[in-house]
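Worksheet: one structure, shown below.
All protein chains of the complex are present and in place, except for one that has been dropped.
Here is chain A:
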Amino acid sequence: MNITLRVWRQRNSDDTGQMQTYQVTDVSPDMSFLEMLDVLNENLTISGEDPIAFDSDCREGICGMCGLVINGLAHGPKERVTTCQLHMRSFSDGDVIDVEPWRAEPFTVIKDLIVDRGAFDRIIQAGGFITAPTGTAPDAHAVPVPKLDADAAFDAATCIGCGACVAACPNGSASLFVAAKVTHLGLLPQGQPERHSRALDMVAQADLEGFGGCTQIGECTAACPKGIQLDLISRLNRDVLGALAHRG
């Protein structure tokens, strides 16, 4: 396949940046999107140009490092895949593909396609934890967890913190991410002691970081590579309302 790429190039966070066009020839349909970028970068390096900076780590869809807006959609056109698991067979020979970084004010572009997602770390620090005694591991069944709760908590825990929900949201809201984390811990017995403060603190931190508010548009769920469902945001709101009522 031969592909034309229009890629966002930006030297650093102070640079204004612009789209730049590249040709990539002899692309195998079995390459992942990132492998295709690797090939382009090799050619750029050989010809003495600056390779395109982008993030990745596991390349198997579990770490949350990768993430590009491809043709205007976070993680590209396929549902429930990360950018690293998107393959070139999802495109056609001769396609012109637009590649851009996540865009949201709290996600500063560091270089080209790499953004700083430190805001997510600070949201986790604000409440995405449980207080557990240290020492030897407790017995596996010391705290029974109903199977349905365990499954639902696991579904929420599959959030890899990639940030696609923010990138896709017209309001630049991080509600789906926060909802996934609050639900994951809030469904389990171990998460109960901090349940109220967690919901309030994580939402407050997200506001502080400058993310927008949720207006239930649903682009986040459509973009999420892990299929985190929109109803978790309703659940987050119930937790917040419960916490506010509790606090009086």
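Criterion: contacts are C-beta pairs under 8 Å (C-beta built on N, C-alpha and C of every residue); 3 or more make two chains touch, one makes a residue touch a chain; residues count from 1.
Keep this in mind: contacts and distances are computed from a predicted model.
Participant: The chain that is not shown, which UniProt protein name from "Succinate dehydrogenase cytochrome b subunit", "Phosphate transport system permease protein", "Sarcosine oxidase subunit delta" or "Cysteine desulfuration protein SufE" does it carry?
Facilitator: Of the names offered in "Succinate dehydrogenase cytochrome b subunit", "Phosphate transport system permease protein", "Sarcosine oxidase subunit delta" or "Cysteine desulfuration protein SufE", the absent chain's UniProt record gives "Succinate dehydrogenase cytochrome b subunit".
Participant: From the list A:3, A:36, A:69 or A:156, which touches the chain that is not on show?
Facilitator: Of all options in A:3, A:36, A:69 or A:156, contact with the hidden chain holds for A:69.
Participant: On chain A, what residues meet the omitted chain?
Facilitator: Spelled out for chain A, the touching residues are 6, 8, 19, 69, 71-73, 98, 100, 103-106, 168, 170-173, 207, 210-219, 222-223, 229-231, 233-235, 237-238, 241.
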